[in-house]
Every structure is written in structure tokens, then in C-alpha cells.
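In this view, the complex is presented without one of its protein chains, the others remaining in place.
Order as written gives the chain letters A, B and C; numbering starts at 1 within each chain.
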Amino acid sequence: MKNTYGNNLTLTLFGESHGKAIGAVLDGIAAGIAVDEAFINSQLSKRRAADEISTARKEADEVKILSGVFNGHTTGTPICFVIENNDTKSKDYSDTYGKARPGHADYTAFVKYGGNEDFRGGGHFSGRITAPIVAAGALVISALRNKGIYIGTHIKECAGVPDRAFSDLYADVTAVNEKSFAVLDENKGEKMRENILKAKEEGDSVGGILETAVIGIPAGAGEPWFDSVESMLSHGLFSIPAVKGVEFGAGFAFADMKGSEANDSFVANDRNITTVTNNNGGINGGITNGMPILFSCVVKPTPSIVKPQQTVDFIKGENVTLSVKGRHDPCIVHRARVVVDSIAALTLADLLVGRYGTDYLKD
Amino acid sequence: MKNTYGNNLTLTLFGESHGKAIGAVLDGIAAGIAVDEAFINSQLSKRRAADEISTARKEADEVKILSGVFNGHTTGTPICFVIENNDTKSKDYSDTYGKARPGHADYTAFVKYGGNEDFRGGGHFSGRITAPIVAAGALVISALRNKGIYIGTHIKECAGVPDRAFSDLYADVTAVNEKSFAVLDENKGEKMRENILKAKEEGDSVGGILETAVIGIPAGAGEPWFDSVESMLSHGLFSIPAVKGVEFGAGFAFADMKGSEANDSFVANDRNITTVTNNNGGINGGITNGMPILFSCVVKPTPSIVKPQQTVDFIKGENVTLSVKGRHDPCIVHRARVVVDSIAALTLADLLVGRYGTDYLKD
Amino acid sequence: MKNTYGNNLTLTLFGESHGKAIGAVLDGIAAGIAVDEAFINSQLSKRRAADEISTARKEADEVKILSGVFNGHTTGTPICFVIENNDTKSKDYSDTYGKARPGHADYTAFVKYGGNEDFRGGGHFSGRITAPIVAAGALVISALRNKGIYIGTHIKECAGVPDRAFSDLYADVTAVNEKSFAVLDENKGEKMRENILKAKEEGDSVGGILETAVIGIPAGAGEPWFDSVESMLSHGLFSIPAVKGVEFGAGFAFADMKGSEANDSFVANDRNITTVTNNNGGINGGITNGMPILFSCVVKPTPSIVKPQQTVDFIKGENVTLSVKGRHDPCIVHRARVVVDSIAALTLADLLVGRYGTDYLKD
Partner (left out) sequence: MKNTYGNNLTLTLFGESHGKAIGAVLDGIAAGIAVDEAFINSQLSKRRAADEISTARKEADEVKILSGVFNGHTTGTPICFVIENNDTKSKDYSDTYGKARPGHADYTAFVKYGGNEDFRGGGHFSGRITAPIVAAGALVISALRNKGIYIGTHIKECAGVPDRAFSDLYADVTAVNEKSFAVLDENKGEKMRENILKAKEEGDSVGGILETAVIGIPAGAGEPWFDSVESMLSHGLFSIPAVKGVEFGAGFAFADMKGSEANDSFVANDRNITTVTNNNGGINGGITNGMPILFSCVVKPTPSIVKPQQTVDFIKGENVTLSVKGRHDPCIVHRARVVVDSIAALTLADLLVGRYGTDYLKD
């Protein structure tokens, strides 16, 4: 389905970084959900470039809702979110066409679209296209909160600096959702920012790992095979630019565990069944077990760097040296987290709507 | 779509571990592809339990093809693969119903299906259901080979023992595909098997990591957003039981890299464009760049262990102690690799058929 | 999706007329539905050739359920229905390959599959492939009945003879469901059968129209645009071989009506809202309004006729004369009605499951 995501709750994405507008159509959302525009804007502000550790491109990211909302509530019909592009400096990019930026999609887009692609600022591949995902995701995050389902992501590691681990999940999730730089330990966050700035000064960039918790999800969501919770979430998460790895619960650490360490013992308290540990990240056999869903995504270092790189001019078929100009981020980990939250919300809401019906998200 | 996978080339799965039969329907495959039953059987034998490091359950796994093949070639209509269950000892399981095996889907299945699930041997959640995936995958692997596309997986790490890294990819892929225990370094493989046996003696189990290479895939396959190559592959890979993490190229190691280290420089030789390194695993912006696709999956330790575990009886709502009886594997990493190969083949063939049309897989 | 039908409740079809077996996989059905094998067989017997107005091919159509049923109830996982082919006389067909039977898919299959198609008895295009649709449909019809939803089809017209119109819908639906030749007026049925036999004696065939009523469907099912109830039903109905027209309510008669005649006035009785007439067949704006759904399908005359016909040998590229040998039906209208019922059940159940969730069909 290319640019459409989801089965029962679907998101269709459109737009290019330097075109007229970017946007998305959210379909399958229940009627009667209050649309909190302030919350949508606050989520967008978390994604937007904020200060010296981010790109100098400043976009207001004013979202227009063209359809599907009436009297402040969802109508049950498709909601089209549109964000116009204003601060576009296409001339920054025009002389670079043909010169493949390493780590970027310039060359693959050329092969796929035969030279018809809008190459300016990465075009349809730009990280900017995540803004409408965040706008739509905000609406779904609101609706899930009304059902007692909370999503929060922290920067588990960035620029070589680890954050502390999640401990009291509800408190930690609440806390990070208030922050623009989502760390649990502010001292670690300060160190991360220092390292990001240092990389920037070197004309370089850094990556990191985001860890997400979803609390309050009912047991029984997901499917044994191709629509396992892990399958569905990873499908969405790997469509976020720069995400190159996804793991659930203990993830890659399972490789060095014994079964007796890895298994999460169940315990019953007055018919309330939980697990003692949560190595499986709240998912057994592809289906939620009622424990928090836990997953991590690795975000590779921003490929746009000032440092000169060897590459090719794929139009001329020549080897060239390239220093990526324009306004770029030395790190996008902190900006990506709200995209991760949004994809998690869209995916889980889709599974819940499939299981419980269209009106599930309505209060 | 629950048990149906793929967009243009689809696989629909059915069956329970101790039911009459398990199977799959492959649809969208080009007409006129020669069906090599010997190769299908050889792939199934790689998945099947083989010796003392695997379960004592012995299944012939004789595949019947009910449809879609005529005169030894595909007809272009759906191919139904059926494998009857013969060596079922249901009484091994009957007294355990209600007692949730930690790490298994017993409890989540009960919540989802309300006690109607076929619980015997894990039912529809059993790893045995991967056999028809392997049968269908074998057909697609054959077809891809005819297009010059080769898939191979080795055990990157198992029971704490690392294999050597891929070096000469074509030779390594060819070599592992001849082996029943897929390591590049036989000495490391011997050590892995020792550790697996040791865990078995302790009534315990081990996990590991599988690393896969796909060579010969043309540049330009995949989509920028929700059908990125990573999204599509991970969707399928995470539906394999016990896979809890997937990473592409450098994967989680990207977290500690600088952009200048992470980016893969392009180089042109007579208009043939390649990259110097392959940290991105052959994928830029969700689209293949013509370099080998590289990814790894972590396989958690088999949850069925003889060691006593604390758990609950979800029927009675009581805490109980459980020692999992029956015939189980102390390790499934080596058996999972051919499932990974099959999912990779189905997924990439689906993307290629979408891009180049139904007849692409035909010679 | 080619051979997979539905969004939340899906049916995947496989098999060829003279292959080993035909079958279907039903997925997305709620757990805990009692499986009434006697009813499945009774539905299959309505589809099967019964007497001198049908083909001489006699198939027991014994359905095996390979998966998804445990202790007589659905498990919630895919149900694979398989019917083996026994009474196959492939030699009847072998000398006709290349000679396109007019009105059949021989030539189009050849173009599509390039000569790899299983041409025996129409292969995958055979009307015989509807048997597994009927088996799966029977299960869904049972489940809908438990929700108070009843489906019935009568032969509105056949061989030039009209049946009487539906009058007391509940009584009429109940009555036709007991009959093997589904007419409301037995005298008209007798006349139809006479005309069918007359056509048979002439080496010819006849067609007709089936009219279906669905009673008890709740208001609010269906979608305004591409998943309108009409869109969904017609999608399935037009996949039944020989159906070449579908109309809802007044259908083509709307062309000669005025708006004031065509509109169905609403009337309220103690907040129970109904319509006075039902020209719109229970559907307004693509969505059920709570009145019975009414639709008709035209079934073209069986294309297999003994009378000599001009056609081509597409292998040799020559014009030839053909008299279709083998065992054929002079009429399939009466056999198609249970296929129509099954498609209606699958389609409406899919819409209801999408709206109300997976467990809707469970009692």
C-alpha cells in the first residue's frame, strides 16, 4: 500500500520537503472524539527544531484540518491534516542534484523514479514528512489516554551517553511527555547535548537509541502470525527515517540469556495476572499480555554532515567529493521520539479497533 | 490481515500443532516456474528436528501440493501446501491446560480466544506452523535464484559463542546453504552445539542471533514510507516465533557511531555504482541501493524448559510451579534460519512483483 | 488480493476442477462458534448436481476441516476446508485444449498464464471452485442466524419463467432455504424445470435471475465511499462465475422512475424507524438503514453447450467448430443461489466484524 499505513485505522501520507505542502489523511477514527488542537501543536513542537542542537530551518508547522472534524469533534470520516511549507530555500539544494549524499536516498530515489523525483531537501524522503504523522498521532494519543493507555519514549542513549533506565513507569512516562528533550536523568541529558554540540562543531553528527513504554494496553491484542504486535509496530517504526533496528523487551540481550532467565514468570493476585519480570516486553506469541509494551529503536547519526565525503555524481557517473550544505541537524534522536510515540499510537489503536470495533476509541 | 502476508505475492497460513494438518496457500506466483520438490524437501529438512540438540518429536513433514501446480510447473493460481500431523502425542499436553508456560502464548491465547483455542502443543502458535512457510519459501527461493538473487543466513551467535563474520558473501552464502547447522566456522559451530547440549542437560535452553545476506537484489525496490524494505522484512521476521529484535546493517551499533563513520561512501566504476562500506545494509531511504541486504534477528531461548518455573493456572487463578514436559528443543536458532530465509524470499519477491509485475519471477 | 476476499473476515480460495483438491481458508472468524457439519453438508448438497437438470458429474463433496476447529467449536484461528476431487474424467477434456470454448475462460487463461494453466474442466475457473465458498459460507450463515440475521435467495426468473415476488419476507426466506430448487411458487418452478430440460434436449442452456433478501441486519453497517454495502456485495457477487449483473432494490427500474416514486419515505413508530417502500434495498448512502437488504444477480446461460459453435484453436491460430463434450449443466441458476447466499454472508459478516469487532459473530 506504499504510503498508506494500517488496516482498520489508516494513515495516508503525502508531500515533499520543498513542495507546496505536506500532509496526511487519517481514516477509520471513531466519531465523537474531541480534537485538542493545543495538544496537536504541543506534539508538533516536540518534533520541530528547537535550538542550537537542531537545524536552522524554522517552520511554524501550522496544521490545517481540512475535513473530518465538526464542532470540535471527529465526524468519523477522513481527517486531512495539511502543513504548508514556508521556509524553503530550494537554492541550497539545486546545485547538489546528482551528487548522492551518503546515507541518504538521493541515489535510490533516482533509480526508482528515473530522475523525476523532487530532489529538493530530500523530497518525499525528508524527515519533515514525519510532521503530519505527529499531527495525526496526537489525535490518536489523546483518544488512547481516554482509554487509560499511555505512551512515553525516552532517549535511552545518545552520543555515547546512556540515560537511566525506566523505573516507575507511570511517573517516568508522565515526566518525559512534559519534556522537549526526553531524558529521565537531566544530568545525562546535559551531557548528551554537549556531545551533540561537539559533533556539530566537528561538522559531524551522532545517533542514539529511543526506548518506549506503553502502559495500560489490554491483554489479547495482536495476532499469532503476520499481525503480531511486534510485526505491526516494527512495520511502522522502520518507516521512520534513520531507524535501523527495533527490539522488544530484552531484545538482542536475549542472545546471551538462558531460557530460565529469559522467561517471565506469571503471578496471580486475586485473578489479576501479571509477570514478575518483563523481558518479553508485554508480548507473548505476538499478543499483548497486559504488561507494559517495551521496545527500543536505534536512530542512526544524521547522514547530512558538513565534513567532506567521497561519493558519486550519478548523473555524470563520476566520483566526487561532497560537503553537505544547507541547514541540518547534528542529531535527530530527540526529535524522532515523538514520531515513535505517534507510530506506536497509530499501530496499537489500529489493532484495538480491529479487535473491538470502530467505536473503541470513542470515550 | 491476520494470517495472510504480502501484497502482491501472498501467503495464507493455517493449522495447529496437534490438529489434522498444517499448511499454507501461496498466491500471486508467476505461472511457469518449475517446482523442485527435492529442494522443497531439503529446505524442510533444515527446519526439521535433526539430532540430539533438537526435539524428539519426529515428523516426516511430507508436503502435499493440492493445487496450483500442473505438469511440474506453477499454473499462476494459488498453491496449497499441506503437511499432515502424524507424530502427535496430545496426552503430553492435556494436563497442563490452564498452567501458563512462561514465555509462551498459553495465557495470551486464552485471553484472546476465551478458552476455545487448541492448546495442544501451542496450537496455532507452535513453531511447527513455520514448516509450510518453509515449503512455500523454497519455491520462491528457487525462483529468485533464477533471477540471480541469493539468500543465506548464518548463526552469528549462539549460546554465547560468536561465528566469524561474513567475508566473501557469495562463497559464504553458498556454503551455509549446504549446511544443516549454519555456521561459517565449524569450530565455533562445534562449541555452540556443546553449549546447547550443556543447557539441555541442565533442563534449560539458549538463544542466539541469525545474520542474513541477500545478494543480487536490484536497486530501486521498496518504498519511502510504510513499505520500506526494512518495514516489510521486519513485519515478516517478527512473525517468526521467538524473534524479538531485528536490525539492518550496523543496526544498534549505529548508536555509537558518528555520521562520518556511519555513512557509506558511493563509488562509481564505469557507471556501476556501489558503496565502499555497507553499514546501511543495502537500503537507503527504505529502498535497495544494489548492495547486499544485510540484517540480523535475535532468537530468544526456547521458552519450554524442564527446570521448574513459577507461574499461574489461569483457569483456577492460582499460583503454581511448572516443569514443562513433552519433547522440546534446547535451542531453535539453527532451525529458525531457514524460516528467516523463507520470509526474506517471500517479502523481497513480493516487493519485486509489485514493482516489475506478476511475471517477474518467471524465467 | 487475487484469491483472498474480505478485510477483517477473509476467505482465501484454492484448487482446480481436476486437481487433487479444492478448498478455502477462512480467517478472522470469532472463537467459540459451534460448527454444524450437518448444515455445511446440507448447503453443499444445494450446490451439488442433483438430478437430470444438472451435470452428470457426481461428487460426494466431502469436506475435511484441517484446522481452526477444536471440540466442535471455532478456535479463532484459520479454518482450512478441503474437498478432494474424485470423479474426474480428465480425458474428456484433453483433446479440447487450445479450442476456446465460447463464453469460457480458456482463451483468457491462456493469455494470462501463457499455457501453464491447468485447463482440465476449466481448472481454477471452474464453477466447482465455489464448493469451498459454500462450505465456509455455511459456517458464517449459522453464526449470522444466531444474531438474528437471515439470508434467502429465490430464482426470480429462469428460462423465461418468472417466480412470484417476495411478499412475507421472513416466511419466504425460511421456505426457500428448505428447498433444493429455490422458487416461491412451485408451479413456476415446475415450468422452469421443463424449459431447462427442453434446452438440454436441444443441446443448449438457459440463464436466469436470482433475488436475495437479508433480514435482520442492523442499521449503520457499510461505508460512504469505497466500502459501501453495494460495493462490497457486488465485489463478491461478480466473482461468482456467470454473474454478469447486480442490482440493489429497484435497480435498473430506477431509470424510469421519478424521485418522488423512487424515494423511500421514513416512518417512526415509537422510535423504531422504518421505510414505507424499500426501493433502495435497505441501503442509503452505502450504509444499511435497518430495512431488509434486497439485491438481484443475473446468471448467464451455461456456456458449455453441445450445439456446435464457431471458435478458434488458439494454439494453432485456426478457426474451428466445437461441440462441448463432457458432463455439463443446461442451467446453473438453481445451483448458484447457495453461492450467492454464501458470498452475501461472508461480505456482511466482514462489514459487521469491522464495525463491531472480532467477537461480534460469537453468540
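Keep this in mind: a residue touches a chain if its C-beta (ideal position, glycine included) is under 8 Å from a C-beta of that chain, and two chains touch if they have at least 3 such contacts.
As the structure is a prediction and not an experimental result, all values here were calculated from the model.
> For the full complex, which residue in C:Gln43, C:Asn116, C:Thr212 or C:Asn280 touches the chain that was left out?
C:Asn280
> Can you list where chain C touches the absent chain?
1-5, 7, 13, 100, 102-105, 107-109, 111-112, 124-125, 129, 157-158, 160, 199, 202, 204-209, 219-220, 222-228, 230-232, 234-236, 238-239, 241, 243-252, 254-268, 270-271, 273, 275-276, 279-281, 283-290, 298-305, 307, 309-314, 317-319
> By the contact definition given up top, give the residues of chain B that touch the hidden chain.
Where chain B meets the chain not shown: residues 7-8, 77, 224, 354-358, 360.
> For chain A, which residues touch the unseen chain?
1-4, 10, 12-16, 19-23, 25, 27-28, 31-32, 64-68, 70-71, 73-80, 82, 112-118, 123-124
By definition in this document, only the chains that are shown with their structure count from here on.
> Which chain is the middle one, judged by CA centres?
It is chain B that sits nearest the middle.
> Can you check how far apart chain A and chain B are, centre to centre, with Cα atoms defining each centre and the answer in Å?
Each chain's C-alpha centroid was found; their separation is 27 Å.
> Counting only Cα atoms for the centres, state how far chain A is from chain C in Å.
45
> Just the number, please: Cα centre separation of chain B and chain C in whole Å.
The separation of the two C-alpha centroids amounts to 38 Å.
> I need the residues of chain C touching at least two other chains; which ones are they?
In chain C, residues 77 touch at least two other chains, as defined above.
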